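Working notes, structure below.
Every protein chain but one is kept in place in this view of the complex.
Here the chain labels run A, B and C in written order, and each chain numbers its own residues starting at 1.
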Amino acid sequence: MSPLHGNAGGTALGRKLLATTAVALTLGLAGPALAGGSLVTALDMGPGGDEDARPWSSGAGHTTHVKQFITPTIFNEDLSEIVPYAVESWASNDDHTVWTYTLRDGLLWSDGTPMTANDWAFTAEFMTAPDWGGDRPGDRNLSLSEVAGFDAKTAGEADSLDGIEVIDDRTIRFTLSAPNPRHFASLFRFYILPEHAVDFEPADFMTTDWFRDPSRFVGSGPFVVAEYAPDEYMTLAANENYFQGRPALDELVIRYFGGDQTAALLALEADDIDFTYVTETDVPSLEDDYDIFSNLSGVVVMTRFNYNLVDDAFSDIRVRQAILHAIDRDAITENILGGTYVSIPCPIPYADLWPEDVVTYGYDPDRAASLLQEAGVDPGSISMEWVGHAGYDNTAHNSALQAVQAYLSQIGINDFSYRFVDIPTFRASYSPDGDWQNQYHGFGVPRFGNDVGRLWSNGGALGTGVTGYDYDADGFAEAVAAISAAPTIDDYNAALGDFCRLHAEMLPDLQMWVGNRFGAADPSIENFWWQPAPAGGPYQDNAHTWAVQ
Amino acid sequence: MAMTEVTIDSPAKVAWRRFRQHRIAMVALAVLGVIVILCAFAPFFSGYDPLGLNMAAIRQPPSADHWLGTDTLGRDIWTRTLYGGRVSLVIGLAAAFLSTIIGIVLGVISGYFGKWADMVVMRITDVVMAFPPIIIMLTVAAFTGPGLVNVIFIIGGLRWPPTARLVRGQILQLRDQDFVTAARTLGLTNAIIITRHMLPHVVAPLVANITFAVSLAILTEAGLSFLGLGVPLPTPTWGNMMEAARDLRIMREEPWMWIPPAIFTLTTVLCINFVGDGLRDAFDPQQLIGEK
Amino acid sequence: MTRYIIRRLLLAIPVLFMVTVLVFALIELAPGDVVDFFANPEVMAGMSEADLEALRERLGLNDPAPVRYLHWLGGVLQGDFGYSLIRSEPVGELLLRRFGNSMMIMGIGLFVAVTFGISLGIYTALRQYSVADFTISFLSFVGISMPAFIAGILALYIFSVQLGWFPAGGMRSPGVHTLGDLLHHLILPALVLSIIHMATFMRYTRFSMLDVLKQEYVVTATAKGMPRRIVVMRHAFRNGLIPVVTMIGYSIPELVVGAVFLETIFSFPGMGKLYFDSVISRDFPVIMAANLVIAVFVLAANLITDVAYAAIDPRIRLE
Partner (left out) sequence: MAAQLLLSVDGLTTSFGRGPDKVRAVADMSFDLAEGEVLAIVGESGSGKSVTMRSIMGIIPMPPGVIESGTAFFDGADLLAIDEENLRRLRGKDIAMVFQDAMTSLNPVLTVGRQITEVLEEHLGMTGKAARDRAISLLDEVGIPDAAHRIDEYPHQFSGGMRQRAMIALAIACGPRLLIADEPTTALDVTIQAQIIDLVVGLQTSHDMGIVWISHDLGVVARIAQKVIVMYAGRVVERATVEDLFDAPAHPYTIGLLASLPRLDQEPGEHLDSIPGQPPNASSLPPGCAFAPRCPLATETCRVEVPPVITVGDGHHAACHRLDEVRRREGRLPWT
C-alpha cells in the first residue's frame, strides 16, 4: 500500500492533511485483537452510501454489500488497483476476448454449502433475465454488458448467455462481445448469489425481502444478516464459513440516519456509534479525538460547472477562459473549503497524471477583463444561472459558490444565481433540446472502470451515450477511445494525460476543484479501515480483522 | 353653577390612551421600532457590504471592527443581520398579513353565513390542510422559481386555514347572541354587523394568530431554501443565517454566525406578541362597557 | 347532530377523491419523475438513457396520466397500495410502520404541549403582566423563534453529546426491544417537539382566558362562593375553549404529518421524513397513499372540532 502514490497534488495544506492520516494509520494501536464484541457504525452514510439498498440494484451501498457477498475481483485497500478476491487466478487469450477465471479452493456459503462456478453462472443468468426487476441496472451493465449474448438475453431473444461457460466446479469462461484488456476490472461489483438458496424470481428482485430475512438469507461475505429494522439499523452476525476466517467481531451493526450527516456526527460524538462519514468542514475539530480516514490514491469528488454550450454566450473560448481567470480557485480551496480541496486543471482528479505542459488558468482578473474585451462580450450581458442538487447544499459548497459569485462580480458579471434542488428537478433542468441551465455538481470517478467516458460527458451526467456537448471540436472522441483501449497501466495513464491536456485547451466545462471525503472512527476500534471510494467501492476493508477492545 | 364640560373620546383615541398606559406594550413597540429602523436604514448603521467577499477576515469571532464577527466568506455578521432583517421582516409581516386576511374573510363567510357557504369554505380548508406544504411548495417552486414575492405568496397562501377556522369558531359563537340579533333588527347591513360588532371579539385570538404567523413565516423561509425556493443566497435572511447552524462546527465553535439572527427573530416575535397584548386590551369591547 | 355527522361523512368521500386527484396533478406538474431520481449523478455509472427509458416503460410511467391515476385508484379500491418505487417495500406496510412511529412521538409531544400549554396559558392569564407572565411568555417564545432543525441539534448536542442523558437520535438501541429503551429514545425529540408547540396552545389559552375572566358569570360564580379552582376551570375556562379546541383540532393532523426537520435530526423514521423523501424522489405510490391518510385525519379532526364546538357551546347549532 503506497500511501502517497498518485495522490492529488495541489496546496501544501491539502497534502499535509492527507499525509497525517496516512501516518495515523500505519501506527495502529498495537493491543491484541480481542475476539467478540459488537461494533456500531454508520457505514453507508454519505454520498457513496444508500441505506436501503440490496446488491445489484442501487449503484451504491457497496460497503454493506461486500460484507454479505464476495465478488470475483475487488479494489485494493487504497483503490489504486483491482485485485483478485473470490477468484484465485485468471487468464485471457491474446486478443483479450476470452477470459477464464478460477475460483479459490474451498469457498463456502454461510450455510456450509460449497460455492462453485455454477453459482457464478447462475447469478449471471439471473441478472440478465429479460424481466429482471432491478431498478438501477448500473452494476449489472458494468458486470455483464460486455459478455457475448448480453443484448440477446436481456431482450428475451435468447434464454441463456452465450458468453458464459462453466468448465468445472472452480472454473468459468467468459467470451466477450469486444476485446477488453482489463475485463477483470469490470467484475468488482459482481456479487455472486447462492443458486441453492435464491427462492425468488428475477422479476421480484426489488420486492423480495430475501436480502433482509435472516431465515432465508445465505451469504459469502464476512457477515450475514442477523436482524433488519427498516429505517433504523441492520445487524450483521459473524459468518463462520468466511474463506478468510471467522471475523473477530461477533456483531457489526450498520445504523441508518436517513442520510443526515449532522445526525450521524452527533451520534458519533455521543459514543452511540463508532464510525461515520463526516463533511470536510468538521474534520479540523475532530482530528484530535478520532482517527480520520480519507482517500489516499484516487481522490474522489471533482466539482465543476457544466456550460450549456448551445447558449452562444459561452461558445467563444475566450469567454470561458476569462471566467476561469476571474476566479481565484486556490484562495477558495485554501480558505473557504478548509484546505481539504485542491483546484484542478482538467477533469482528471489525479495530480500525477497531469502533463507538465497542461494549460492552467491562474487568478488574473485583468487578463479576464481583457479576454472579454477581445471577444467583444460585455460582462454585464452574461447570465449564469447554476443548478445543483441537494447533495451539495452544505456550508462548504454554499460558501464556495458565493465566493465565485463575488469574484465574477469583480469583473462585471453580476447576473449570477444558483440554487440547490432535488434530484428529479435537477435532472429535469437538463433537456436535450439545449435550453438547460448550467449545472454545478461533483461526482466520483474511479481511477479504473469502463465508465471513463463519463469524464467528459456532462448534460446532467447522463453517462455514456448522451453528451450535452454540441461542441464539434475533434479530438475528444478519439482521446476517450484511447483511454479505454489502453492495454497497459502506463498506456492508460498516458492516455488520461493526453485527454487532460486537450480538455484544458478546449475548456468544454469549468473544472473547479477536487476534494476529499472523510470518515471519522473511534480510536478504540482496531484494524478498522474505510475509504471514501468513488460511488462506494467496494474495496478490501478486511472487515474480518476489525475488533473492539 | 358651571356645567362640567364632558367630551366623548373616539374609540381610537380611548384605545391609544389606554395602550399608552400599557408599559410592556409600549416598551415592545419601542424595541420593534428600533429593529425596523436598524434594518430599514442598515447602510447607516454599518459600513460593510453584506455580500462582499473578504478573504482576509474569514470566520473571525466578534472584534472591534466586526462587532458580531464574520462568516465563512469574511462578511460582517452585524451587517448581514440588519440586511437580513429587511427581507425577513417583509416576508414575516407580509405573509402573516396575507394569511390573516384570507383567514378572516373565509372564516367570516363560513361562520356568519353558514349552511352552503360554511360547507364549501370548510371543505376547501380541509383540502388545503390535507396537503403538507412541501408538495405544494415544490411544484410552485418549479414554475415560479425563487424570489421574495413568490415566497410571501406561498407562505401566506398556505397558512390561512388555522386563522379561518379560528375566526369561524368565534363567529359561530357570536352569531346567535342577542346583540347580533338586535343589530340585525336595526336593519344594519351584514358588513357593518360583522366588522363593527363581531370582529372586535375576534381580535384576541387573531392577535395570537398573527404573532405565530410572523414567526412561522420567518422560519419557513429558511426551510424553503432547502427546496431551492427560498430567497437565493447570497442575499441574507434571518432564516438562512440561522440555517448555518446545521453545520456542527459553526453551531458549537462559531456561534456568532447564527445566534444574532436567532436573537433578532426572538425579539421581533416577542415584541409583536406584547404589542398584540396591549392592542387587545386597548380595543377590548368589554373594557369599554365595564367602565360603569 | 347525528344527521349532521352523517352528512359530513358522506361529503368526505368527494373531498378525499379530490385530494387524490390534486396530489396526482401536483406530482405530475413537478419536474422530473422517479426514474430521474434513479439517475442520480452520484451513482450514474453504467446507466444509459436506454436503460432509463426501459425502466420508465416497466413502471408504466409512459402511460398517459389519467390511465396511471385510474390504475392507482383501482388498486387502492381493492386495498392494494402498490410498492414504493424507492424503498422496495409494500406501501401499506411502510405507511403503517411510519405512521405508528409518528403517532408515538407526535402523540407524546402534542400531549405534553397541550397540557402544559393550556395550564401555563391559564396560569399567565390569571397573573397578567406579572413577572411570571413575562418569563413564561419569553421562554415559550424561544421555542418558536428557532428553526426546528437547530432546536433539535442544540438539544442533541447538550443532552446527548455533552451530558449523555439521552441516546443521540434513533428509535431503538440496535437489538434491544424493550419499552424502556424505546421511551428513552422518545423523550428528547418529544420534548423538543412539545416546546415548539407549547407556545401555540399557551398563547391561545391565555388570550381567550383574558377575554372570559372579565365576563359577569365569572363574578356570579365567585359570588356563589365556589372555590377558585372551579370558578377558573368550570366557569371561565369552559367558556374560553373555542379557540383552544380549534388549535387542538388543527394540530391533530400533525400526528400523521409528522415533523420532517425533527425526524431528520433525530433520525426518527416518522411520516414527516418519509413524505419529504417520497416527494423529492417522486415516489408517487407512497405520496398518494400518505396524502390519503393525512386527508382522512384532517377531515376527521375538522369534524371532531366542529362537533366539539356544539358540545362546548349549546348556543352553536350544527345545521
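FYI, contacts are C-beta pairs under 8 Å (C-beta built on N, C-alpha and C of every residue); 3 or more make two chains touch, one makes a residue touch a chain.
This one's a predicted model, so the numbers in the text were calculated from it and none came from an experiment.
Which of C:7, C:71, C:177 or C:238 touches the hidden chain is settled by the complete complex: it is C:238. Contact with the chain not shown here comes from a single listed residue; of C:62, C:115, C:135 or C:220, that residue is C:220. Checked against the full complex, the candidates C:9, C:70, C:176 or C:230 give a single residue touching the omitted chain, namely C:230. For chain C, the residues in touch with the chain missing from this view are 215-217, 219-227, 230, 234-235, 238-239, 312-315.
Note that in this section only the chains that are shown with their structure count from here on.
When the C-beta contacts at B-C and at A-B are tallied, the pair with the greater total is B-C. Among the chains present, the centre nearest to the common Cα mean is that of C.
Distance between chain A and chain C, defined via averaged C-alpha coordinates, is recorded as 38 Å. Distance between chain centres (mean CA atoms), chain B to chain C: 22 Å.
The distance from the centre of chain A to the centre of chain B, with each centre set as the mean of the Cα atoms, comes to 47 Å. Contact with two or more other chains is made by residues 262, 266, 390, 422, 425 of chain A.
In chain B, the positions touching at least two other chains are 138, 142, 227, 246, 248, 252. For chain A in complex with chain C, the residues that touch the partner chain are 38, 40, 47-48, 50, 52, 54, 57-60, 135-142, 145, 206-207, 227, 229-233, 235, 251, 253, 255-258, 260, 262-264, 266-267, 269-272, 389-391, 422-429, 441, 443-444, 446, 449-451, 454, 460-466, 535-536.
Contacts from chain C toward chain A in the complex involve residues 30-34, 36-51, 54-55, 83, 85-90, 94, 97-98, 153, 156-157, 160-161, 164, 167-172, 174-175, 263-267, 269, 273, 277, 279-282. Listing the residues of chain B that touch chain C in their complex gives 24, 114-115, 119, 122-123, 125-127, 129-132, 134-136, 138-139, 142-143, 161-162, 165-166, 169-170, 172-173, 176-177, 201, 204-205, 207-208, 211-212, 215-216, 219, 222-223, 227, 239, 242-243, 245-246, 248, 251-252, 258, 262, 265-266, 269-270, 273-274, 280-281, 284, 286-287, 290.
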